[in-house]
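A single protein chain has been omitted from the complex, and every remaining protein chain is retained in its original position.
Chain naming follows the written order as A and B, and within any one chain the residues start at number 1.
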Amino acid sequence: MADSQPTAAERFVNGILPENPIFRQILGTCPTLAVTNGVKAALTMAGAVAFVLVCSNLLVSLIRPLLKPHLRILVFTLTIAAFVTIADRLLAAYMYDMSKQLGPYIPLIIVNCIIIARCEICASKQGPLPALGDALGQSLGFLLALTAMASVREILGAGTWLGLTVLATKENGGWFDPWSIMLLPPGAFLVFGLLMGAVNWYSARASKPVGPA
Amino acid sequence: MKYLLDAWLVIVLGIFFGGTLAFVHTTLDARIKKNQLDETLSQIPSLVPGACRGEKVEVPGLTVFKGLREDGATSGWVIQARGQGFADTIQVLIGVDAKADAITGLYVLEQKETPGLGDNITKETWREQFKGKGTAEPLSAVVAAPSGHQVKAVTGATISSVSVCGIVNAAVAKFRERLAELEKR
Partner (left out) sequence: MDHLVSLLLLALSTAIINNFVFHYFVGICPYIGVSRRVDMAFGMGAAVTFVMGVASFLSWMVTYFVLRPGASLTAWVAGLAGADAGSMDLSILKYAVYIFVIASAVQFVEMYLRRFFPPLYKAFGVFLPLITTNCCILFACLEIGTDKRMTSGSPDFWPLDLALVYALCGGMGFALAITIMAGIREELDLCDVPKALRGPSIVLIIAGILAMAFLGFAGVDTNIGKLLGR
C-alpha cells in the first residue's frame, strides 16, 4: 500500500512544476496577487508559507494515527492557525517593516488552500519524510511562482529588482517611464493570467510526444 | 458525550497550542511593542530640530511625543495623526516647535495611495514644504505656485495632498488647545 504512494523525493520534485500550487493547482492565489508588487515582500511571504507548511505537514504526519475522519479538518485548521500566529509574531518582532507591508495577508495564510490541501493529500497519509519532501517541494514551487510574478511587476512597475535599479527611471535621470499599472491591482491580474498562459503553453509543449525525426 | 470523547485530540491540541501561543506572546510581545515605538521615536530627531531623543506624553485623544534636547529641555513636540486619504488611511508624524507656533517637519508613517502619483507625498522634497509653516492659520494645498499658508500639491495627486493638509490642520489645532495644560505639567 505504501509502495504505490510517491516517495519523498518524488513529492519534492512534483511540487516545483508538475503540481505547482499556483500555476497548476491554482490554490493560494490571494497572496500571489497581493504581495507581489516587490520581490522582497514576495520572498518574505514565501518564507512564511514555507515555515507554516513544513511545520504543519510534520506535525500532522506525526499524529496521523490519532486522526478521526470527521474531525480531521478541524485538527488541520487548528494546527495551521497556531503556526500562522507564531509566524506572524516572529515577523512582527524581527522584520517589523515587512510585517507592516504584508499586513493582513500573513493571517490569511490560514485559509491558504495550499496548506490544507497538502495536509489532506499527503501529510495525513504518509510518514514524516515524504511529508517533509512534499512541504519543501510545494514551498519551492510557491517561491518560484511568487518570485516570477514579483520580478515582472517590480521591474516593469518601478525599474528595480529587490531594490536594486535594473532600468533607470526618468526620475533618476534614466530613460524608463515605469508602468505604474504593474504596481496596481489590474497589473497583478494581467501578469498572473499571462504567466499562467505561458506555463500552460510550456506544459502542453513539454508533454507533446516527439514525432518521427 | 461520545462526541466529546471523540474530540479528545482536538482538546489536547487546543491546550497544547494555547500554551505555545502564550509562551510566544510573553517572549515576543515586549520586542514587538518596542518596534512600534521605535518607529516613531527614530523619526523625532529629524522632525524636531535640536531634539536628540523622544518621550511619549499622555494626552487624551492624541498621540504626542516630546522632543528633548540633551539637557532634557523640550525643543519641540511630535504629533501622530491619521485621516482619510485618497485611497485609504494616511498616518503622519507632525513635528512642531516648543510653542506649537510653527511646523518643523512632516513624516508619512503609513499610506496606501496610488503608486507613482499619490505616494509622492512620502518624498522628502514634498514634505519639506511644511517646514517653517506657521500654525496660526490652516494650510491648504494648491496647484499653482504656493505662498504663505499654502503648499504645492503633488502633480496628479491633488486629493492626496489636500488630505494630508487636512490631517495636519486638524491635529495641530487639537494640539494647540491642549498645549496650555501640557505646559503646566
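Here is the rule we go by: a contact is a pair of C-beta atoms (placed from the backbone, for glycine too) under 8 Å apart; a residue touches a chain by one contact, two chains touch by 3 or more.
The structure presented is a predicted model; accordingly, all values stated were derived computationally and were not measured.
With respect to the chain omitted from the figure, which of A:A9, A:I26 or A:A168 is a touching residue?
A:I26
Among B:R82, B:K131 or B:K152, which one touches the chain that has been omitted from the display?
Touches the omitted chain: B:R82.
Mind pulling the subunit A residues that touch the left-out chain?
On the side of subunit A, residues 26-27, 29-30, 33-34, 74, 77-78, 81-82, 84-85, 88-89, 104, 107-108, 110-111, 113, 116, 181, 184-190, 192-194, 196-198, 200-201, 204 touch the unshown chain.
Tell me, which residues in subunit B touch the chain that this view leaves out?
17-18, 21-22, 24-25, 61, 82-84, 86-89, 114, 159, 163
Rule of thumb we're sticking to: only the chains that are shown with their structure count from here on.
Mind listing the subunit B positions that touch subunit A in their complex?
For subunit B paired with subunit A, touching residues are 6-7, 9-10, 13-14, 17, 20-21, 24-25, 28, 31-32, 35-36, 39, 110, 114-117.
Which bits of subunit A are touching subunit B when the two form their complex?
37, 63, 66-68, 70-71, 74-75, 78-79, 81-82, 85-86, 89-90, 92-94, 96, 100, 157-158, 178, 180, 183-184
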